[in-house]
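What follows is chain A.
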Amino acid sequence: MKRHHRPLLLAAFAAAALGVLATSATAGHKASIPVPSKVTIAYQPGIGYAPLIMLKTEHTLEAQFPDTTFSWKVLSSGSAITNGMISGDVQIGAGGVGPLIVAWAAGVDLKIVAPLDWGDLWLMAKDPNIKTIADLKGKKIAMPGPTSIQGVVLRKMAQVKLGDAHALDATIISMDHPAAMQALLTGQIDAHLTSAPYQLQEKVQGAHVVARSYQYFGAHSFLDAWETTAFYNQYPAFSKAFFTDVSQAIDLINKNPTKASKVLQDDSGGIPTWRQYKQWIAASGLKFTTQPLGLMRFANFMNKIGMINKMPAAWTDLVLPPVFGTKGS
Partner candidate 1 sequence: MATVATSASAPRLAWRWGTLPVWARKALLLVALIAVWQAYVSFSHVSHLLWAGPWQTVRAFESGWRDGSLAGPTWTTLKLLLESVGIGAGIAVVFTVFAALSALGTDLLELLTSIFNPLPGVAILPIAMLWFGINRSAIVFTLAMTTIWPIAINLSMGFRTVSPTLVAVGRNIGLSRLRVVTDVLAPAALPHAVTGLKAAWAFGWRTAIASELVFGVAGSKGGLGNYINNARLFFLTPRVFAGLLTIALLGVVFEALFGVAECRTVVRWGMKS
Partner candidate 2 sequence: MAATMASGNVRERAAFAPAGPLLRLDRVRLGYELPTGFHVAVGEASFQLAAHEKLVVIGPSGCGKSTLLKAIAGFVAPVSGTIELAGRGSLRPGPDRAVVFQEFDQLFPWRTVLGNVVYPLRVNGRSRREAAVRARHFLELTHLTAAAGRYPHELSGGMKQRVAIARALALEPQMLLMDEPFGALDAITRQRLQAELNRIVAETGVTLLFVTHSIEEALVLGDRVVVLSEAPSRVLELVDVRSLGGLETIEYSHMRGRLRALLAVEREEEGDLGDGRD
């Protein structure tokens, strides 16, 4: 009896030992990456945040980092997100280039951890009499705020067309995109400097395009995901994994827009439909990519008109290490 059992016992021991080694190896591997216990990710309304929405709907991060609690929030403006990051409520925030550069120049410890897209921002108006930038003097133009990327774009438009960057400052009404779209279509405001998909929705419902940001800045970055350098330095591997996840989500959107649209439809509970999402992805002025474009162009302009007092030496000053390899500008 004993002779028959001994090989079996040895095999069992070996298997057990291997199992313990294996788990300890992976456990040790996991234990060697410092991982935050709680991460709040905040973004704003708009399909420019599609890569993040995909990560959220597919629970990619939750699966990858089971020891971390992830919480997703939608806030109404870039400044709300920067404030959340300063106070420590938000660990990863996403917003336009404008609030990021203003914050960075004021000494806030924010940099880009993963760019999301480039975006053409359209200035929409419903009244057919508003045809040019000059027609907007004395009117009301809604946008997320004076420090939003739309705020910078408006000032560029004012400088080029009216000779004074601040000529239209008094027209700015701070409103989030969904509320502003409603206000434009009901005639409460005269114009809306906005982004995808609202600009396309407004066009479909009777508004016309007065001007586009690409006409004034060339193609440029629109939205990015941010982290504080303190957070990055504490969790570099985590942050790099996040960058990789975002890249993969962007790849999926670009290569398989149908599948990506279906995921987006899941997030919003079926309305709008995936066909609608697919059309928006295709036609509302967005290009998803992790390559930042035009950061220095924006910073230069903002510095010239006095919106910021500190200039980055190079685009790399505004981003974290995972982004260095993307050949941005």
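One rule holds in what follows: contacts are C-beta pairs under 8 Å (C-beta built on N, C-alpha and C of every residue); 3 or more make two chains touch, one makes a residue touch a chain; residues count from 1.
How were these picked? Simply put, all candidates are chains of the complex that A comes from, given by their letters.
Source: prediction; values computed, not measured.
The contact partner of chain A in this complex, picked from the candidates 1 or 2, is 1.
On chain A, the positions that touch candidate 1 within their shared complex are 79, 86, 102-103, 106-108, 140, 145-147, 170, 172-174, 183, 188-189, 307.
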